[in-house]
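Notes for the one structure printed next.
For this depiction, one protein chain was excluded, whereas all remaining protein chains were kept in their positions.
On to subunit A.
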Amino acid sequence: MNKILSINYSLYAGVVLTVLLIFLATFGPALAPHTLTETLRTRYVNGTIIAPPLEPFHSKDYPLGTDRWGYDLLSMILYGIRYTLIISTVVTIFKMTAGTIIGLYVGTWKKSPQWLEAFENAWSYVPLFIILYFFLMPITFDEKVESFILISYFIIIASIISIPSIISSVRKKSKEISKSIFIEAAQTLGANRHRVVWKHIFPQLKETLLVMFILEIVHVIAIMGQLALMKIFIGGTIFRPDSQIYLSITKEIAGLVGSARENIYSNSTYILYIPLITLLMITLSFNLLANGLKNRIQSAYQRTPWIKTGFEPTLVSKRKVYHGKLRFLPSGEKLALIILILAFVGAGTYVILNKG
């Protein structure tokens, strides 16, 4: 059919943007034009005064402008982006691993225990960021504890409190699959529970779990953002009582948004927009990636609807080609992926070599 319409744009855009994010997270501080403590000195250039807050795209030294005290916004973002990505990924790894293992096994039980369902239901009522708010509120402010302790504290609590929802969704999927005939066949042939779970149920869920993993990263970032609106920044909040200023210690992106929130009412709204747009880009790239993967899975497995729904995908399903021709240079998606990895390595080496 129409070839241009049936390209999975969201997958490709998602992959490229995510690789870019990983690049920034790895080499961010090396790329940053200024340190976190350097400020813009007020000075005269050709008769005009240059003073903070400097607007973006006006000066070569400060491409994204400075905040009210003259700190470079671009440098703050480049230093902070690794915290956002690493914290959210680590939380997701913890909760997905625990949730998936428990969910898969509980799903194969004959009857899921009533108390578990009641607990899951009760837990799903309480918004997660409220729980985190109560845990972090007494300890986040005024650098009373080192930020590393605060970060690990956040990671542990955020992972634990979001495990029940993952158990619940994995359990339902696993239960659905364990009703299938091929599970019965495997059990008849003598497969024990571990084999049924890991050789028969888990492979069916692999793709869904991958999509879930990426979406959960976005979810963690959203929780971090909600906390940041409440002035709780991951890694600690510095509070200056004389002028009611809240600052993020780690410069983590959600924290930058939270501390710049008051600028919404001022004339220099870009101080808020720049971290906000960065955060939006981060969440969008993960969402695009997840959406692209979902489209691909859906186009392979979905049954065609009998009535017009308005949600018909335009994608053509990709099938695995076994026994294809052996080629020296791979083509299509594989080639693009190799070029992307080469570009990543090349740009990385360039940054490291030119650090001075």
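Quick notes on this structure:
The rule is simple: a residue touches a chain if its C-beta (ideal position, glycine included) is under 8 Å from a C-beta of that chain, and two chains touch if they have at least 3 such contacts; residues count from 1.
The criterion applied here is as follows: contacts and distances are computed from a predicted model.
Among the names given as "Cell shape-determining protein MreC", "Succinate dehydrogenase / fumarate reductase cytochrome b subunit", "ABC transmembrane type-1 domain-containing protein" or "RsiW-degrading membrane proteinase PrsW (M82 family)", UniProt records the absent chain under the name "ABC transmembrane type-1 domain-containing protein". When you scan A:6, A:180, A:302 or A:349 for touch with the missing chain, the hit is A:302.
Interface note for the absent chain: among A:121, A:317 or A:349, the touching residue is A:121.
Even with one chain removed from view, subunit A keeps its contact list with that chain: residues 114-115, 117-119, 121-131, 134-135, 137-139, 144-146, 149, 153, 218, 221-222, 225-226, 229-230, 257, 261, 264-265, 269, 272, 276, 279-280, 283-284, 287-288, 291, 302-312.
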